[in-house]
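The complex appears here without one of its protein chains, the remainder shown in place.
Chain lettering (A and B) follows the sequence in which the chains are written, and residue indices restart at 1 in each chain.
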Amino acid sequence: MTGGALLAGPEPALGMEGAAAHVARLGPLPGLERRLIGVLDRSELRGRGGASFPVGAKWQSIAQRSRGTAVVLANGAEGEALSGKDRLLMESRPHLVIDGAFLAARAVKAGEVIFYIGEDLGHAEETMRRALAERGDAPARVRIVAAPARYVAGEESAAVHCANEGVALPVTTPPRPYERGVGGHPTLVQNVETLAHVGLIARFGDAWFRDLGRDSAAGTALVTVSSGKPDRTVLEVALGSSVGDAIDAAGRSVGGIGAILLGGFFGGWVAAAEAWRLPLDSVALRATGRSLGCGVLGLLDNDECGVRVTARIAGYLAEQSAQQCGPCVFGLRAIAEALHRIAACRPQSHDAARVLSWAIEVRGRGACRHPDGAAGMVLSAFQVFESEVTRHTQRLSCSMPPPVPGATRWTW
Amino acid sequence: MNSQVLWYTTRAAGVVSLILFTAVVILGQLARLRVASASWPRFLSADLHRNLSLLSLVFLAIHIVTAVVDPFTSLGIAPVLVPFGSAYRRFWLGLGTLALEITLALVITSLLRTRVGLRAWRLIHWLAYAAWPIAVLHGLGTGTDALSAWSLGVTIVCVVAVIAVTLWRLIAAPSDPLSGARRLAVERHRTIPQ
Partner (left out) sequence: MDVVTLQFDRIRCDGHGLCAELLPEMIRLDEWGYPIMEPGPVPEELLPHARQAVAKCPVLAIRMLVAKERR
(Lines give C-alpha, C1' and ligand atoms only; values in the text may rest on other atoms or scores of the structure.)
Protein backbone atom coordinates (compact mmCIF):
# COMPACT_ATOMS: atom_id res chain seq x y z
CA MET A 1 0.00 0.00 0.00
CA THR A 2 2.50 2.62 1.03
CA GLY A 3 5.47 3.79 -1.00
CA GLY A 4 4.07 2.22 -4.19
CA ALA A 5 5.45 4.48 -6.85
CA LEU A 6 5.71 8.20 -6.09
CA LEU A 7 6.92 7.54 -2.58
CA ALA A 8 9.14 4.60 -3.47
CA GLY A 9 12.77 5.16 -2.64
CA PRO A 10 14.18 6.93 0.41
CA GLU A 11 11.85 7.94 3.22
CA PRO A 12 10.23 11.29 2.32
CA ALA A 13 10.95 12.45 5.87
CA LEU A 14 14.65 12.37 4.95
CA GLY A 15 14.08 15.38 2.74
CA MET A 16 14.99 16.24 -0.82
CA GLU A 17 16.17 13.54 -3.17
CA GLY A 18 18.83 15.29 -5.25
CA ALA A 19 19.30 15.05 -9.01
CA ALA A 20 22.02 12.41 -8.96
CA ALA A 21 20.15 10.07 -6.62
CA HIS A 22 16.93 10.65 -8.58
CA VAL A 23 18.49 9.62 -11.90
CA ALA A 24 20.41 6.74 -10.31
CA ARG A 25 17.21 5.33 -8.85
CA LEU A 26 14.78 5.88 -11.73
CA GLY A 27 16.91 6.23 -14.82
CA PRO A 28 17.20 9.20 -17.14
CA LEU A 29 14.20 11.10 -18.39
CA PRO A 30 13.05 9.76 -21.80
CA GLY A 31 12.95 12.23 -24.67
CA LEU A 32 9.27 11.83 -25.39
CA GLU A 33 7.65 14.78 -27.03
CA ARG A 34 4.11 14.77 -28.32
CA ARG A 35 3.99 10.95 -28.27
CA LEU A 36 3.70 11.19 -24.50
CA ILE A 37 0.11 12.38 -24.86
CA GLY A 38 -0.95 9.04 -26.34
CA VAL A 39 0.83 7.21 -23.53
CA LEU A 40 -0.98 9.34 -20.94
CA ASP A 41 -4.31 8.64 -22.64
CA ARG A 42 -3.75 4.89 -22.36
CA SER A 43 -2.51 5.19 -18.79
CA GLU A 44 -5.91 6.63 -17.73
CA LEU A 45 -4.11 9.13 -15.51
CA ARG A 46 -6.48 11.74 -14.10
CA GLY A 47 -5.65 15.08 -12.56
CA ARG A 48 -4.96 15.11 -8.83
CA GLY A 49 -5.86 18.71 -8.13
CA GLY A 50 -9.48 17.87 -7.40
CA ALA A 51 -11.28 17.85 -10.75
CA SER A 52 -9.91 14.43 -11.88
CA PHE A 53 -9.87 15.42 -15.53
CA PRO A 54 -8.22 12.94 -17.91
CA VAL A 55 -4.68 14.18 -18.35
CA GLY A 56 -4.08 13.02 -21.93
CA ALA A 57 -7.19 14.85 -23.16
CA LYS A 58 -6.18 18.00 -21.28
CA TRP A 59 -2.70 18.05 -22.80
CA GLN A 60 -4.13 17.40 -26.23
CA SER A 61 -6.42 20.43 -26.08
CA ILE A 62 -3.44 22.64 -25.27
CA ALA A 63 -1.05 21.04 -27.73
CA GLN A 64 -3.43 21.72 -30.60
CA ARG A 65 -3.76 25.38 -29.61
CA SER A 66 -0.12 25.99 -28.90
CA ARG A 67 2.11 27.59 -31.45
CA GLY A 68 5.21 27.30 -29.38
CA THR A 69 3.81 29.82 -26.94
CA ALA A 70 1.83 27.61 -24.54
CA VAL A 71 2.54 27.82 -20.83
CA VAL A 72 2.81 24.97 -18.33
CA LEU A 73 1.80 25.95 -14.80
CA ALA A 74 2.68 23.35 -12.17
CA ASN A 75 0.11 23.96 -9.44
CA GLY A 76 1.65 23.43 -6.01
CA ALA A 77 -0.48 25.98 -4.15
CA GLU A 78 -2.14 23.32 -1.96
CA GLY A 79 -4.84 25.67 -0.73
CA GLU A 80 -6.81 22.85 0.92
CA ALA A 81 -5.86 23.27 4.57
CA LEU A 82 -5.77 19.61 5.57
CA SER A 83 -3.87 18.37 2.53
CA GLY A 84 -0.14 17.72 2.81
CA LYS A 85 0.64 15.74 -0.32
CA ASP A 86 1.84 18.50 -2.61
CA ARG A 87 4.18 19.89 0.01
CA LEU A 88 5.52 16.41 0.71
CA LEU A 89 6.20 15.82 -2.97
CA MET A 90 7.91 19.15 -3.53
CA GLU A 91 10.05 18.77 -0.41
CA SER A 92 11.14 15.17 -1.03
CA ARG A 93 10.71 14.42 -4.75
CA PRO A 94 11.11 17.78 -6.46
CA HIS A 95 12.83 16.22 -9.47
CA LEU A 96 9.82 14.04 -10.21
CA VAL A 97 7.63 17.11 -10.27
CA ILE A 98 10.11 18.95 -12.47
CA ASP A 99 10.37 15.91 -14.76
CA GLY A 100 6.63 16.00 -15.33
CA ALA A 101 6.59 19.74 -15.91
CA PHE A 102 9.44 19.61 -18.43
CA LEU A 103 7.86 16.65 -20.23
CA ALA A 104 4.62 18.63 -20.45
CA ALA A 105 6.46 21.62 -21.85
CA ARG A 106 7.96 19.49 -24.61
CA ALA A 107 4.71 17.67 -25.35
CA VAL A 108 2.63 20.83 -25.78
CA LYS A 109 5.47 23.00 -27.12
CA ALA A 110 5.48 25.49 -24.30
CA GLY A 111 7.49 28.68 -24.15
CA GLU A 112 7.37 28.96 -20.37
CA VAL A 113 7.14 26.72 -17.31
CA ILE A 114 5.83 28.23 -14.08
CA PHE A 115 6.07 26.54 -10.69
CA TYR A 116 3.26 27.97 -8.55
CA ILE A 117 4.20 27.12 -4.97
CA GLY A 118 2.27 27.89 -1.79
CA GLU A 119 4.08 30.45 0.32
CA ASP A 120 3.14 28.63 3.52
CA LEU A 121 4.41 25.20 2.53
CA GLY A 122 7.54 25.09 4.65
CA HIS A 123 10.62 24.30 2.58
CA ALA A 124 8.77 23.44 -0.60
CA GLU A 125 9.79 26.54 -2.51
CA GLU A 126 13.39 26.44 -1.34
CA THR A 127 13.68 22.78 -2.27
CA MET A 128 12.19 23.31 -5.69
CA ARG A 129 14.63 26.16 -6.32
CA ARG A 130 17.58 24.00 -5.36
CA ALA A 131 16.35 21.19 -7.54
CA LEU A 132 15.83 23.51 -10.51
CA ALA A 133 19.34 24.84 -10.05
CA GLU A 134 20.61 21.26 -10.38
CA ARG A 135 18.95 20.83 -13.79
CA GLY A 136 20.34 21.73 -17.15
CA ASP A 137 17.49 20.45 -19.27
CA ALA A 138 14.82 23.16 -19.02
CA PRO A 139 12.96 23.20 -22.35
CA ALA A 140 11.67 26.74 -21.85
CA ARG A 141 11.85 29.78 -19.62
CA VAL A 142 11.27 28.79 -16.00
CA ARG A 143 9.97 30.92 -13.18
CA ILE A 144 8.60 30.40 -9.69
CA VAL A 145 5.49 32.25 -8.53
CA ALA A 146 4.58 32.20 -4.86
CA ALA A 147 0.94 31.38 -4.18
CA PRO A 148 -0.59 33.34 -1.29
CA ALA A 149 -1.75 31.21 1.62
CA ARG A 150 -5.43 31.45 0.72
CA TYR A 151 -7.93 28.75 -0.09
CA VAL A 152 -8.89 29.99 -3.56
CA ALA A 153 -5.30 30.67 -4.63
CA GLY A 154 -5.04 27.15 -6.06
CA GLU A 155 -8.04 27.57 -8.32
CA GLU A 156 -7.06 27.30 -11.96
CA SER A 157 -7.99 30.82 -13.09
CA ALA A 158 -6.62 32.30 -9.85
CA ALA A 159 -3.26 30.65 -10.49
CA VAL A 160 -3.18 32.11 -13.99
CA HIS A 161 -4.27 35.54 -12.75
CA CYS A 162 -1.53 35.43 -10.14
CA ALA A 163 1.09 34.63 -12.75
CA ASN A 164 -0.24 37.49 -14.89
CA GLU A 165 -0.99 40.22 -12.38
CA GLY A 166 0.32 39.11 -9.01
CA VAL A 167 -3.11 38.63 -7.40
CA ALA A 168 -4.43 35.11 -6.89
CA LEU A 169 -8.14 35.78 -7.38
CA PRO A 170 -10.33 33.72 -9.69
CA VAL A 171 -11.52 35.51 -12.80
CA THR A 172 -14.63 35.11 -14.89
CA THR A 173 -14.47 32.24 -17.34
CA PRO A 174 -14.79 31.75 -20.31
CA PRO A 175 -12.14 31.98 -21.61
CA ARG A 176 -10.65 29.12 -19.62
CA PRO A 177 -6.87 28.86 -19.14
CA TYR A 178 -6.49 26.20 -21.84
CA GLU A 179 -7.81 28.78 -24.30
CA ARG A 180 -6.24 31.96 -22.94
CA GLY A 181 -4.18 31.93 -19.78
CA VAL A 182 -0.78 33.24 -18.78
CA GLY A 183 0.15 36.09 -21.11
CA GLY A 184 -2.97 35.32 -23.14
CA HIS A 185 -1.49 31.96 -24.23
CA PRO A 186 -3.03 28.49 -23.89
CA THR A 187 -2.03 27.37 -20.42
CA LEU A 188 -1.80 23.87 -18.97
CA VAL A 189 -2.54 24.06 -15.26
CA GLN A 190 -1.65 20.73 -13.68
CA ASN A 191 -1.30 19.67 -10.07
CA VAL A 192 2.25 18.79 -8.98
CA GLU A 193 1.24 15.26 -8.00
CA THR A 194 -0.15 14.65 -11.46
CA LEU A 195 3.12 15.85 -12.97
CA ALA A 196 5.05 13.52 -10.67
CA HIS A 197 3.01 10.58 -11.96
CA VAL A 198 3.81 11.69 -15.51
CA GLY A 199 7.51 11.55 -14.67
CA LEU A 200 7.13 7.87 -13.80
CA ILE A 201 4.73 6.93 -16.58
CA ALA A 202 7.15 8.36 -19.14
CA ARG A 203 9.81 5.97 -17.87
CA PHE A 204 7.85 2.83 -17.09
CA GLY A 205 4.86 3.02 -19.43
CA ASP A 206 1.08 3.17 -19.35
CA ALA A 207 0.56 -0.54 -18.64
CA TRP A 208 2.85 -0.35 -15.61
CA PHE A 209 0.79 2.56 -14.24
CA ARG A 210 -2.60 0.94 -14.86
CA ASP A 211 -1.49 -2.24 -13.14
CA LEU A 212 -0.72 -0.35 -9.95
CA GLY A 213 -4.43 0.22 -9.45
CA ARG A 214 -6.93 -2.24 -8.08
CA ASP A 215 -9.78 -3.75 -10.12
CA SER A 216 -10.71 -1.38 -12.91
CA ALA A 217 -8.99 1.64 -11.42
CA ALA A 218 -5.64 2.77 -12.78
CA GLY A 219 -2.56 3.90 -10.91
CA THR A 220 -1.87 5.23 -7.45
CA ALA A 221 -2.65 8.46 -5.65
CA LEU A 222 -1.52 10.34 -2.59
CA VAL A 223 -4.06 10.81 0.15
CA THR A 224 -3.82 12.77 3.39
CA VAL A 225 -5.39 11.19 6.45
CA SER A 226 -5.93 13.96 8.94
CA SER A 227 -7.88 15.23 11.90
CA GLY A 228 -6.46 18.74 11.70
CA LYS A 229 -3.38 20.46 10.34
CA PRO A 230 -1.08 19.36 13.17
CA ASP A 231 -2.05 15.75 12.47
CA ARG A 232 -1.57 14.73 8.85
CA THR A 233 -0.33 11.49 7.38
CA VAL A 234 0.33 11.39 3.67
CA LEU A 235 0.35 7.97 2.09
CA GLU A 236 0.27 6.51 -1.37
CA VAL A 237 -2.65 4.21 -2.12
CA ALA A 238 -3.58 2.03 -5.06
CA LEU A 239 -6.63 3.59 -6.68
CA GLY A 240 -9.56 1.26 -6.23
CA SER A 241 -8.55 0.31 -2.72
CA SER A 242 -10.98 1.34 -0.03
CA VAL A 243 -11.16 4.24 2.39
CA GLY A 244 -10.92 1.71 5.22
CA ASP A 245 -7.69 0.30 3.76
CA ALA A 246 -6.17 3.78 3.67
CA ILE A 247 -7.14 4.64 7.22
CA ASP A 248 -5.74 1.29 8.38
CA ALA A 249 -2.51 1.91 6.55
CA ALA A 250 -2.26 5.32 8.20
CA GLY A 251 -2.23 3.53 11.51
CA ARG A 252 -5.57 4.90 12.69
CA SER A 253 -7.98 2.78 14.61
CA VAL A 254 -11.14 2.39 12.61
CA GLY A 255 -13.24 1.80 15.72
CA GLY A 256 -13.31 5.28 17.19
CA ILE A 257 -14.26 7.11 14.00
CA GLY A 258 -17.77 8.49 13.50
CA ALA A 259 -17.55 10.16 10.11
CA ILE A 260 -15.12 10.96 7.31
CA LEU A 261 -14.78 14.23 5.44
CA LEU A 262 -14.04 12.82 2.00
CA GLY A 263 -12.23 15.28 -0.26
CA GLY A 264 -11.50 17.88 2.40
CA PHE A 265 -13.44 21.11 2.87
CA PHE A 266 -14.42 20.98 -0.78
CA GLY A 267 -15.79 17.45 -0.40
CA GLY A 268 -18.47 15.92 1.76
CA TRP A 269 -19.16 14.05 4.97
CA VAL A 270 -19.76 10.31 4.91
CA ALA A 271 -20.87 8.24 7.90
CA ALA A 272 -18.05 5.94 8.97
CA ALA A 273 -19.99 2.71 8.46
CA GLU A 274 -20.69 3.68 4.88
CA ALA A 275 -17.24 5.15 4.24
CA TRP A 276 -15.14 2.09 4.91
CA ARG A 277 -15.98 0.30 1.71
CA LEU A 278 -15.99 3.35 -0.53
CA PRO A 279 -13.38 2.94 -3.27
CA LEU A 280 -10.64 5.55 -3.60
CA ASP A 281 -11.39 6.03 -7.27
CA SER A 282 -12.62 9.36 -8.58
CA VAL A 283 -14.71 7.85 -11.38
CA ALA A 284 -16.47 5.34 -9.12
CA LEU A 285 -17.06 7.96 -6.42
CA ARG A 286 -18.49 10.42 -8.89
CA ALA A 287 -21.07 7.84 -9.90
CA THR A 288 -22.34 7.94 -6.30
CA GLY A 289 -22.35 11.72 -6.21
CA ARG A 290 -19.13 11.97 -4.23
CA SER A 291 -15.65 13.14 -5.00
CA LEU A 292 -12.11 12.16 -4.07
CA GLY A 293 -11.05 15.77 -4.56
CA CYS A 294 -7.45 16.31 -3.56
CA GLY A 295 -7.46 13.11 -1.52
CA VAL A 296 -8.03 14.42 2.00
CA LEU A 297 -9.66 11.94 4.40
CA GLY A 298 -10.72 13.99 7.42
CA LEU A 299 -11.41 11.89 10.50
CA LEU A 300 -14.17 12.85 12.92
CA ASP A 301 -14.08 10.91 16.18
CA ASN A 302 -17.15 9.25 17.66
CA ASP A 303 -17.26 11.81 20.46
CA GLU A 304 -16.72 14.87 18.29
CA CYS A 305 -19.70 16.97 17.26
CA GLY A 306 -20.00 17.05 13.48
CA VAL A 307 -22.23 20.12 13.66
CA ARG A 308 -19.59 22.11 15.51
CA VAL A 309 -16.82 21.09 13.12
CA THR A 310 -19.01 21.84 10.10
CA ALA A 311 -19.76 25.30 11.50
CA ARG A 312 -16.02 26.02 11.90
CA ILE A 313 -15.29 24.86 8.37
CA ALA A 314 -18.18 26.92 6.98
CA GLY A 315 -16.91 30.01 8.79
CA TYR A 316 -13.46 29.44 7.36
CA LEU A 317 -14.77 28.98 3.82
CA ALA A 318 -16.85 32.14 4.08
CA GLU A 319 -13.83 34.14 5.24
CA GLN A 320 -11.63 32.64 2.53
CA SER A 321 -13.98 33.70 -0.26
CA ALA A 322 -12.44 35.92 -2.91
CA GLN A 323 -15.20 38.44 -2.09
CA GLN A 324 -16.00 39.09 -5.70
CA CYS A 325 -19.51 37.68 -6.10
CA GLY A 326 -22.54 38.68 -4.04
CA PRO A 327 -24.13 35.23 -3.69
CA CYS A 328 -20.87 33.74 -2.35
CA VAL A 329 -20.04 36.59 0.03
CA PHE A 330 -23.50 36.99 1.50
CA GLY A 331 -24.66 33.40 1.11
CA LEU A 332 -21.66 31.74 2.74
CA ARG A 333 -21.64 34.34 5.49
CA ALA A 334 -25.32 33.73 6.28
CA ILE A 335 -24.76 29.97 6.25
CA ALA A 336 -21.77 30.21 8.58
CA GLU A 337 -23.51 32.53 11.04
CA ALA A 338 -26.58 30.31 11.22
CA LEU A 339 -24.43 27.19 11.60
CA HIS A 340 -22.54 28.80 14.47
CA ARG A 341 -25.81 29.55 16.21
CA ILE A 342 -26.97 25.97 15.67
CA ALA A 343 -23.64 24.58 16.86
CA ALA A 344 -23.89 26.67 20.01
CA CYS A 345 -27.42 25.35 20.59
CA ARG A 346 -28.84 28.89 20.28
CA PRO A 347 -30.53 28.77 16.90
CA GLN A 348 -32.97 31.33 15.62
CA SER A 349 -36.20 29.86 14.37
CA HIS A 350 -35.84 28.41 10.85
CA ASP A 351 -32.02 28.59 10.97
CA ALA A 352 -31.69 24.96 9.85
CA ALA A 353 -34.20 25.30 7.03
CA ARG A 354 -32.57 28.53 5.87
CA VAL A 355 -29.09 27.01 5.85
CA LEU A 356 -30.40 24.31 3.55
CA SER A 357 -32.11 26.70 1.18
CA TRP A 358 -29.15 29.10 1.14
CA ALA A 359 -26.79 26.23 0.36
CA ILE A 360 -28.99 24.97 -2.47
CA GLU A 361 -29.44 28.49 -3.81
CA VAL A 362 -25.78 29.53 -3.84
CA ARG A 363 -24.61 26.72 -6.10
CA GLY A 364 -23.48 27.77 -9.56
CA ARG A 365 -23.80 31.48 -8.75
CA GLY A 366 -20.18 32.38 -8.22
CA ALA A 367 -17.47 32.99 -10.75
CA CYS A 368 -15.64 29.93 -9.44
CA ARG A 369 -16.71 26.74 -7.66
CA HIS A 370 -15.90 27.91 -4.15
CA PRO A 371 -19.54 28.40 -3.10
CA ASP A 372 -20.45 25.05 -4.69
CA GLY A 373 -17.82 23.27 -2.60
CA ALA A 374 -18.93 24.95 0.59
CA ALA A 375 -22.58 24.23 -0.15
CA GLY A 376 -21.84 20.57 -0.91
CA MET A 377 -20.00 20.14 2.37
CA VAL A 378 -22.81 21.77 4.34
CA LEU A 379 -25.55 19.76 2.61
CA SER A 380 -23.69 16.52 3.30
CA ALA A 381 -23.38 17.52 6.97
CA PHE A 382 -27.15 17.95 7.25
CA GLN A 383 -27.55 14.45 5.87
CA VAL A 384 -24.91 12.65 7.90
CA PHE A 385 -25.41 14.60 11.14
CA GLU A 386 -29.18 14.90 10.78
CA SER A 387 -29.99 13.64 14.26
CA GLU A 388 -27.37 15.87 15.81
CA VAL A 389 -28.72 18.93 13.96
CA THR A 390 -32.21 18.12 15.19
CA ARG A 391 -30.93 17.73 18.73
CA HIS A 392 -29.17 21.11 18.59
CA THR A 393 -32.15 22.96 17.13
CA GLN A 394 -35.01 21.31 19.01
CA ARG A 395 -33.58 20.09 22.28
CA LEU A 396 -30.97 22.84 22.41
CA SER A 397 -28.28 20.45 23.56
CA CYS A 398 -25.33 18.65 22.08
CA SER A 399 -24.84 14.94 22.62
CA MET A 400 -21.05 15.21 22.58
CA PRO A 401 -18.77 16.42 25.34
CA PRO A 402 -17.71 20.07 24.96
CA PRO A 403 -14.41 20.58 23.12
CA VAL A 404 -11.32 20.86 25.29
CA PRO A 405 -9.83 24.37 25.16
CA GLY A 406 -6.46 24.28 23.41
CA ALA A 407 -7.20 21.02 21.67
CA THR A 408 -5.63 20.82 18.23
CA ARG A 409 -8.14 18.52 16.59
CA TRP A 410 -9.87 20.11 13.61
CA THR A 411 -7.64 23.17 13.68
CA TRP A 412 -5.70 24.48 10.74
CA MET B 1 -38.58 83.29 -41.31
CA ASN B 2 -37.74 86.51 -39.65
CA SER B 3 -34.92 86.86 -37.25
CA GLN B 4 -37.19 87.55 -34.30
CA VAL B 5 -38.99 84.21 -34.62
CA LEU B 6 -35.75 82.37 -35.11
CA TRP B 7 -34.24 84.02 -32.08
CA TYR B 8 -37.20 83.13 -29.88
CA THR B 9 -37.06 79.55 -31.13
CA THR B 10 -33.35 79.30 -30.49
CA ARG B 11 -33.83 80.65 -27.02
CA ALA B 12 -36.80 78.44 -26.17
CA ALA B 13 -35.23 75.29 -27.58
CA GLY B 14 -32.08 76.06 -25.64
CA VAL B 15 -33.95 76.41 -22.36
CA VAL B 16 -35.92 73.22 -22.96
CA SER B 17 -32.67 71.44 -23.78
CA LEU B 18 -31.14 72.61 -20.55
CA ILE B 19 -34.13 71.49 -18.51
CA LEU B 20 -34.15 68.10 -20.20
CA PHE B 21 -30.40 67.61 -19.79
CA THR B 22 -30.73 68.57 -16.13
CA ALA B 23 -33.36 65.87 -15.75
CA VAL B 24 -31.02 63.45 -17.54
CA VAL B 25 -28.16 64.21 -15.15
CA ILE B 26 -30.42 63.83 -12.14
CA LEU B 27 -31.85 60.55 -13.41
CA GLY B 28 -28.34 59.27 -13.99
CA GLN B 29 -27.52 59.99 -10.36
CA LEU B 30 -30.74 58.37 -9.20
CA ALA B 31 -29.83 55.23 -11.12
CA ARG B 32 -26.39 55.22 -9.54
CA LEU B 33 -27.99 55.70 -6.11
CA ARG B 34 -30.29 52.75 -6.87
CA VAL B 35 -33.36 54.78 -6.00
CA ALA B 36 -36.34 52.47 -6.40
CA SER B 37 -39.75 51.73 -4.96
CA ALA B 38 -42.92 49.85 -5.78
CA SER B 39 -43.98 52.59 -8.16
CA TRP B 40 -40.49 53.46 -9.41
CA PRO B 41 -38.82 50.29 -10.71
CA ARG B 42 -35.03 50.30 -11.19
CA PHE B 43 -35.23 50.24 -14.94
CA LEU B 44 -37.28 53.46 -14.91
CA SER B 45 -34.38 55.72 -13.96
CA ALA B 46 -32.21 54.06 -16.58
CA ASP B 47 -34.86 54.15 -19.31
CA LEU B 48 -36.00 57.73 -18.66
CA HIS B 49 -32.37 58.80 -18.55
CA ARG B 50 -31.85 57.32 -21.98
CA ASN B 51 -35.10 58.47 -23.57
CA LEU B 52 -34.91 62.02 -22.23
CA SER B 53 -31.35 62.36 -23.44
CA LEU B 54 -32.47 61.41 -26.94
CA LEU B 55 -35.37 63.87 -26.67
CA SER B 56 -33.02 66.63 -25.58
CA LEU B 57 -30.98 65.99 -28.70
CA VAL B 58 -34.05 66.90 -30.75
CA PHE B 59 -34.41 70.24 -28.99
CA LEU B 60 -30.69 70.74 -29.16
CA ALA B 61 -30.85 70.25 -32.91
CA ILE B 62 -33.63 72.83 -33.23
CA HIS B 63 -31.63 75.20 -31.05
CA ILE B 64 -28.54 74.83 -33.23
CA VAL B 65 -30.24 74.92 -36.62
CA THR B 66 -32.28 78.02 -35.84
CA ALA B 67 -29.18 79.73 -34.50
CA VAL B 68 -27.18 78.93 -37.60
CA VAL B 69 -29.81 80.12 -40.11
CA ASP B 70 -30.58 83.28 -38.15
CA PRO B 71 -29.24 86.13 -40.30
CA PHE B 72 -28.59 88.18 -37.17
CA THR B 73 -25.88 85.88 -35.88
CA SER B 74 -24.36 85.09 -39.32
CA LEU B 75 -22.92 81.87 -37.99
CA GLY B 76 -21.77 79.36 -40.54
CA ILE B 77 -21.73 75.65 -39.99
CA ALA B 78 -18.16 75.83 -38.75
CA PRO B 79 -18.79 77.13 -35.22
CA VAL B 80 -21.20 74.25 -34.70
CA LEU B 81 -18.30 71.84 -34.98
CA VAL B 82 -15.29 73.94 -34.08
CA PRO B 83 -15.29 75.34 -30.55
CA PHE B 84 -14.48 79.02 -30.25
CA GLY B 85 -14.56 79.42 -34.02
CA SER B 86 -17.26 82.07 -34.33
CA ALA B 87 -16.99 85.76 -34.46
CA TYR B 88 -20.30 86.21 -32.68
CA ARG B 89 -19.84 85.87 -28.90
CA ARG B 90 -16.83 83.67 -29.49
CA PHE B 91 -16.22 82.40 -25.96
CA TRP B 92 -19.77 81.70 -24.78
CA LEU B 93 -20.81 80.14 -28.06
CA GLY B 94 -17.67 78.07 -28.06
CA LEU B 95 -18.73 76.62 -24.74
CA GLY B 96 -21.93 75.51 -26.38
CA THR B 97 -19.99 73.75 -29.12
CA LEU B 98 -17.86 72.03 -26.54
CA ALA B 99 -20.91 70.86 -24.65
CA LEU B 100 -22.45 69.61 -27.89
CA GLU B 101 -19.41 67.54 -28.80
CA ILE B 102 -19.14 65.95 -25.39
CA THR B 103 -22.85 65.19 -25.50
CA LEU B 104 -22.53 63.54 -28.89
CA ALA B 105 -19.68 61.40 -27.56
CA LEU B 106 -21.81 60.43 -24.56
CA VAL B 107 -24.80 59.48 -26.67
CA ILE B 108 -22.90 57.60 -29.34
CA THR B 109 -20.83 55.56 -26.89
CA SER B 110 -23.97 54.79 -24.92
CA LEU B 111 -25.88 53.60 -27.96
CA LEU B 112 -22.92 51.40 -28.87
CA ARG B 113 -22.11 50.45 -25.29
CA THR B 114 -21.83 46.71 -25.82
CA ARG B 115 -19.44 47.26 -28.69
CA VAL B 116 -17.39 49.95 -27.00
CA GLY B 117 -16.93 47.94 -23.81
CA LEU B 118 -17.65 48.89 -20.25
CA ARG B 119 -14.36 50.53 -19.35
CA ALA B 120 -14.23 52.90 -22.33
CA TRP B 121 -17.90 53.76 -21.93
CA ARG B 122 -17.42 54.57 -18.25
CA LEU B 123 -14.40 56.80 -18.87
CA ILE B 124 -16.25 58.85 -21.47
CA HIS B 125 -19.40 59.03 -19.40
CA TRP B 126 -17.53 60.86 -16.66
CA LEU B 127 -17.33 63.77 -19.13
CA ALA B 128 -21.05 64.31 -18.52
CA TYR B 129 -19.99 66.13 -15.37
CA ALA B 130 -18.13 68.55 -17.61
CA ALA B 131 -20.75 68.84 -20.36
CA TRP B 132 -23.62 69.93 -18.14
CA PRO B 133 -21.95 72.90 -16.35
CA ILE B 134 -20.44 74.01 -19.65
CA ALA B 135 -23.93 74.03 -21.14
CA VAL B 136 -25.23 76.07 -18.21
CA LEU B 137 -22.46 78.64 -18.62
CA HIS B 138 -23.11 78.77 -22.36
CA GLY B 139 -26.75 79.58 -21.64
CA LEU B 140 -25.84 82.31 -19.17
CA GLY B 141 -23.32 83.85 -21.50
CA THR B 142 -24.95 83.81 -24.94
CA GLY B 143 -28.59 84.76 -24.41
CA THR B 144 -29.21 88.48 -24.65
CA ASP B 145 -31.84 88.03 -22.01
CA ALA B 146 -29.83 85.49 -20.09
CA LEU B 147 -30.02 87.48 -16.94
CA SER B 148 -33.72 88.16 -17.14
CA ALA B 149 -35.77 86.98 -14.21
CA TRP B 150 -37.39 83.95 -15.75
CA SER B 151 -34.25 82.71 -17.49
CA LEU B 152 -32.17 83.11 -14.38
CA GLY B 153 -34.87 81.48 -12.33
CA VAL B 154 -34.94 78.37 -14.51
CA THR B 155 -31.14 78.16 -14.49
CA ILE B 156 -30.95 78.48 -10.73
CA VAL B 157 -33.54 75.76 -10.18
CA CYS B 158 -31.61 73.43 -12.47
CA VAL B 159 -28.30 74.17 -10.80
CA VAL B 160 -29.66 73.72 -7.29
CA ALA B 161 -31.28 70.42 -8.24
CA VAL B 162 -28.08 69.03 -9.74
CA ILE B 163 -25.97 70.20 -6.81
CA ALA B 164 -28.38 68.64 -4.34
CA VAL B 165 -28.43 65.27 -6.07
CA THR B 166 -24.67 65.32 -6.54
CA LEU B 167 -24.13 66.01 -2.85
CA TRP B 168 -26.48 63.17 -2.03
CA ARG B 169 -24.49 60.89 -4.33
CA LEU B 170 -21.18 61.92 -2.76
CA ILE B 171 -22.46 61.24 0.74
CA ALA B 172 -24.15 57.96 -0.11
CA ALA B 173 -22.37 54.64 0.32
CA PRO B 174 -20.71 53.15 -2.76
CA SER B 175 -23.29 51.39 -4.87
CA ASP B 176 -21.30 48.15 -4.99
CA PRO B 177 -22.13 46.34 -1.73
CA LEU B 178 -18.83 44.50 -1.98
CA SER B 179 -16.50 47.41 -2.67
CA GLY B 180 -14.75 47.37 0.71
CA ALA B 181 -14.53 43.59 0.87
CA ARG B 182 -13.13 43.42 -2.66
CA ARG B 183 -10.27 45.76 -1.90
CA LEU B 184 -9.32 43.86 1.25
CA ALA B 185 -9.43 40.57 -0.64
CA VAL B 186 -7.10 41.89 -3.33
CA GLU B 187 -4.53 42.77 -0.69
CA ARG B 188 -4.86 39.37 0.95
CA HIS B 189 -4.39 37.55 -2.34
CA ARG B 190 -1.29 39.36 -3.52
CA THR B 191 1.78 37.29 -4.15
CA ILE B 192 5.22 38.21 -2.87
CA PRO B 193 7.21 39.47 -5.84
CA GLN B 194 10.00 37.04 -6.65
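Quick note on the criterion: a residue touches a chain if its C-beta (ideal position, glycine included) is under 8 Å from a C-beta of that chain, and two chains touch if they have at least 3 such contacts.
These figures come from a predicted structure and were not determined experimentally.
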For this session: Would you mind spotting which of A:G244, A:P327 or A:P403 touches the chain that isn't drawn?
Result: A:P327
Problem set entry | Which of A:V113, A:V171, A:A196 or A:I247 contacts the chain that the document leaves out | A:V171
For this session: Kindly state which of the options A:P12, A:G84 or A:G366 is in contact with the chain not pictured.
Result: A:G366
Exercise. For subunit A, which residues touch the unseen chain?
Worked result: 171-172, 324-327, 330-331, 361, 365-367
Problem set entry | Absent chain, residues of subunit B that touch it | 31, 34, 36, 41-43, 46-47, 113-114, 118, 175-178
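Here is the rule we go by: only the chains that are shown with their structure count from here on.
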Seminar exercise, completed: Rounded to the nearest Å, the gap between Cα centres of subunit A and subunit B is 54
Problem set entry | subunit B contact footprint on subunit A (complex, rising order) | 119, 143-148, 150, 152-153, 158, 162, 166-169, 321-324, 326, 329
Problem set entry | Residue numbers on subunit B that touch subunit A, as the complex places them | 177-178, 181-182, 184-186, 188-194
